[in-house]
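The structure under discussion is supplied below as structure tokens; questions concerning it will follow.
Taken from a larger complex, these chains appear in their original positions, while the remainder are omitted.
When the chains are written out, they are named A, B, C and D in that same order, and each has its own residue count from 1.
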Amino acid sequence: MVKAFPGVFSRTRRQDINRRVRVLPWLWLLPALFFIILFLVYPTIETLRLSFMNQDSSAYIGAENYQYIFASSATRTALLNNALWLVLFTVLATGLGLIFAVLTGKVRYESLAKAAIFIPMAISFVAAAVIWRFMYAFRPEGFTQTGLVNAIGTGIGLEPVAWLVEHTLPYIDVLLSGPLHINNFAIVAVGVWMWTGFAMVVLSAGLKGISTEVLEAAHVDGANEWQIFWRIILPILSPTIAVVVTTLVIQALKNFDMVWVMTAGNYGTDVVATLMFKEMFNFRNFGWASALAVVLLVAILPVVLINIRRFRAQEETR
Amino acid sequence: QAGTTGEKIGTVNVLGVWGGEELANFQAMVAPWEQQTGGAMGFSGTRDLIAILTTRIQAGNPPDVAILPNPGQMIELAGDKKLVALNTFLDMNKVKQEYAQGWIDLGTVDSKLYGIFMKADSKGTVWYNPKVFQENGWTVPATWDEMISLSDTIVSSGKMAPWSVAIESGEASGWPATDWIGEILLHEFGGKVYDDWVSHSIPWTDSRIKASWEKFGQIVLTQGYVPGGAIAALATNFVDGSYLPFEDPPKAAMYYLGAFTQGFIADQFPELKAGEDYSFFPFPAIDPAYAGGVTGGANVVVIFKDNVTTRSFVEYLASPAAQQIWVTRGGFTAVNKNVSLDAYPNPLARKAAEQLTSATIFRFDADDNMPSAVQKAFWEGALAYLQNPSQLDSILANIEATAKNAYK
Amino acid sequence: MSRAGKSIDERFSARVRKLMGRFPLHLVIVLVGLFWMIPSVGLLVSSFRDARDVASSGWWTAFQLPFQFTLENYADVLTQNRMGPSFLNSLIISIPGTIIPILIAGFAAYAFAWMRFRGRDVLFLFIVALLVVPLQMTLIPVLRLLTNMHLAGSFPGIWLAHTAYGLPFAVFLLRNFFGGLPRELLESAYLDGASNMRVFFRLVLPLSVPALASLAIFQFLWVWNDLLVALVILQDPAKTPMTVAITNLVSSFGTQWQLLTSAAFISMMLPLVLFFALQRYFVQGILAGSVKG
Amino acid sequence: MSEVRFEHVTKHFGETIAVDDLNLEIPDKEFLVLVGPSGCGKTTALRLLSGLEDVTEGSIYIGDRLVNHVPPKDRDIAMVFQSYALYPHMSVYDNMAFGLRLRKTPKAEIDRRVREAARILGIEELLKRKPRQLSGGQRQRVALGRAIVREPAAFLLDEPLSNLDAKLRVQTRTELSKLHQRLGTTFIYVTHDQVEAMTMATRIAVMNLGKLQQVGTPQELYNKPVNDFVAGFIGSPSMNMFEVRVAQEGDETHLDAGSFRVSIPPGKADRLISYLGKELIMGIRPENIHAPDFLPPGITAAKVRAKVDVIEMMGNEVFVYLLSGKKQFLARLDPRVQVSPGQEMEVIFNAASLHFFDLDTKKALP
């Protein structure tokens, strides 16, 4: 009786209050959603639509495009290369970035040290291409090498390597035989060189958030730097790391510019995005191009799903 | 519809591939028009022309005027009804008398003129160093066989490699190789076959086409012909490749590439004198029947928006006066017949121009004249061929596949 | 007495030990740093060399006497009549192109991090997923859109575009950092009577400066270095940014690329300045002394 | 008008039940002190009232208004967080001024109030510092200051003095009492300090395991605890408990604790008759056990012999832990008693202040 009355009472109230509670978040999301829907969702839907249409988007042809792209060996190579990027690029960039963020955090000349890693990020792709042509430049044996890598290589008696063309190095043929072309590694190296700065800066921002007292507690508990890194910093930083990894994975998937400026996808370095670009602009086949884009969208889903669990986790530990 | 005369001349936005000196020269070329008409030109240059142009057209936002690097795209765009026919306002009689019929035909799609050609280039030029040839008593070959035997002599001389081949060109890698092949095919099988090939009347798998590829392969793949062999050819940028015959000591004796190569050499070796330290000889005859054939490339001006500004702009560009401006500044071969040969800055440039005008058989550079899809496939095919020559048949089959659905 | 004496040298040796202990750290940082710099140094050196030398010999050989450095490349780039205006254009594009998305993303991230509503996570991850949409695929629809809005070829047009392209990452990053703030902190603000707006501007933003700084750095970079979007959307040459002006230095055959070397450094200056300027916001323990436990 | 009412309020965190069917009415102007063992739900109760947690069940009223779904900022409540929750990027001054600025209080007024609070809390020289530059106690004072500069409908103070030294604590205590008198707003005050509870409370609420045990004035709780938990919890050191059997010899009733017996004068014994022969719990506070030679006048003496186990000198008194059989109990004796561990001694229970609880229900006997 006494209990029931306020119960009913409160229920009637609950509704209207919930209503304004329900709209509030959307007010905050509104601007973002506006842009995203207009500039990203709409094109995505458009892409989805085109992926079921023929070359000049004049007629629906069902899943033909998908059948084609999965049949074509070009796509297979591209997917394989993307896989290579996914693993090497992500792991190296994140790992190095993390290590460097932690190390530089310990010294006074932090910003300078960071700048060294960051600069590649600031260089435009066009310029980066120029740089790395200097690095990888190849001239036949007996010529003076204008590329640093080959200059060093020949310096120690190796034969010069056309890094951006060669599929496999003569002397480590066995190791890298198969689809993993050496020139892909050469380009991945460029990618890592550019993007490690990204990982470093973001992770460094995350590091700054870690409470100094917790670190002190670990010191007092007798942990050395190494243990502190693995057992305190790493777990506490894991949300930020997840952000970086996710972003880099996505970069690896949609990766275009680095390949484009280095080899334009020639010599077996194609990735899905470059393939898509050519299908779209050189071959004028919007159907295939769109299908390839959709493949990217699908490929990202697992990564995204993994993130869900992460949020739930973060929710409860704050 | 067509701009009424009352309209005032305004700004014309031009999309093209030019940059650096080219752009400067072009602006110089346009300057008088701007002064006379009070109009203005805004030029956006990009080497991603296809991407940008396609995007803008698809989005219904094309530029006023575009200067395409080849007629292939012009044909496609005309087919898609994206272009404005020039014969609607140009004085066609004037055009006919100033332009060789061949060029007019190239710019015409189902009997409407869509493109005016300018800044042409002969592609029948093999570059070499006359001094070096003299010293070694080598003589300029007149036929393919002479050229091969000369090559062998040079190899055995051990002084240098006979050939420099360099086909790296970023996203366009491979086109120098396709120039080789086109040139060979024209000289071996003549204009008819060439035209059938370009218009895809004969399949890519045709034995004659294959033969041309293999002749090109003979140059690149023969042991000792090209320093570093095929890999070097693939890895070397086509500009850098042109330096080898002129370095000191020279690394190679000959380099085949279009007339514009003169610019590269001049930039890299300003101290060398055109015609003395470096020069070119016409691509040698293979089948005497077709001797004197030349392929060439040119940029083509097309209009997307029809108004007084674009009209007067294109009229101007087509005029000999306009083209002469760039000619004198160098690096430009006029297509307009009324530009006098004396305007060319040096004998070599003049020689190149003559080669075009006096050609017995002139054909437009093959790959540039094909649908962009086929062109791309051709380029990539050339790369693939040098990577593993044994695959030639399947490579040709691939291109054929692409061609099948590109030509409609 | 003896103790005092002992403590002196003990202290000294202890200090030395401490320094020695950190030596490897410095070594690693310096070495890796230098290693990372090699390509950039190569570019820098080349930018001061004559094009012909660059083509014929490796950049490291430039250090052999006689030095033959030249400022030509820089002179050439700087005297390009389009450099000045295009630099301004770059600024006009980049500054709003950086601030707008960060602000908008901030709002969204705050909602995602600190408000409960149905379908929050799904919506959020959907936005993150959009990160993967390839720029090239969006260009045509976006340009069509802007053309219809009569914004094609205008600065607002490209601001909108960059805002949209920057949003997913910005939301993703900020949501993560905002979510990491201690709950009590926001709670005490609410109890002090602060509206969400206040909390957002007075608490959440100031306490996330490291995240904001890094985000600002990258968003600015991406806009500053963007070529494709500018080419597609800003057709009017008078509005084109440095990136376009720079690519126009090179001929269609790719000759005169040596100008890219100096141009690269010229266009890199501002981002670098920004980077260093924002470094001071990367301070350890922003939250220190806030909550107990 | 700011009366506060909890009606059947329950709060679950996953399986843990932090607050269990809480019914509590806090009239306006009350200074309610909330006590209970660590983890019993005090903080949660405050957080529920301030709206930082949603109730799992039940309703909370401020005044006559159901606030279950009123967002915190509209509840006009000032709270001192157990964990301070200072704004790390603001100076001490700004930390305190924040709430006022939001309310558009005139600058001068803000300045006055902040400085006043700072003076009261002795943190005037720290106004320019950032929280990270403060000591623990100073931080706590800032947290307290942030609350007392405001004039809210209710103050919720969660152990606001726990990290202050005794002297400062006494001062602040009196200042808070003054504040309470001046503003006459409702205070809900969580503390573990018995003296605080006793001196500041108009009423004390005792919680245990999320359940409310007893609400009443300090005296009531001290003299008439409703069950053995409250009895043991209020008063420090806490009440000694013995299991005893009620026995009678002639007209003299006594309680048999096995190792000793306490005889009760007839008058006092009546209420125990019903338990004759049965067992019950007898409680006596350490301060009601005296040494024979320092016997305060006028008490109902009941002798008990025991062995001295441990001695803790406290200056103004001495804690003597005594053993009778296995059973240990504590006596607060006059510091001048001469005893040494192991020695046998006699102590006097003040029979007048014995407490009795039912063995099963643990409820106090009427």
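One rule holds for everything that comes next: contacts are C-beta pairs under 8 Å (C-beta built on N, C-alpha and C of every residue); 3 or more make two chains touch, one makes a residue touch a chain.
Note that the structure is predicted; figures quoted are calculated from it, not measured.
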* Just one representative per chain kind is placed here; work out the formula for the complete complex. => A x1, B x1, C x1, D x2
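Keep this in mind: only the chains that are shown with their structure count from here on.
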* Asked: Based on the averaged CA atom positions, which chain is farthest from subunit B?
  -> D
* Express in whole angstrom the distance between the two chain centres, defined as the mean CA positions of subunit C and subunit D. => 56
* Quick one: subunit A and subunit C, Cα centre-to-centre, how many Å? -> 16
* Which subunit D residues touch at least two other chains? -> 71
* Can you list the subunit A residues in contact with two or more other chains? -> 21, 277, 280
* Structure fact -> subunit C partner, complex, touching residues on subunit A are 21-22, 24-26, 28-29, 31-33, 35-36, 38-44, 46-47, 100, 103-107, 110-127, 130-132, 134-135, 137, 144-148, 151, 193, 196, 198, 201-202, 204-213, 239-240, 242-243, 246-247, 250, 253-254, 256, 273, 276-277, 280, 289-290, 293, 296-297, 299-301, 304-305, 307-308, 311-312, 314-315, 318
* To do: Flag every residue of subunit A that touches subunit B in the complex, lowest number first.
  => 55, 138-143, 162, 164-167, 260-261, 263-267, 277-278, 280-285
* Asked: Any idea which subunit D residues touch subunit C in the complex?
  -> 50, 52, 71-73, 75-79, 81-89, 98-99, 102-103, 130-134, 136, 139, 146, 150
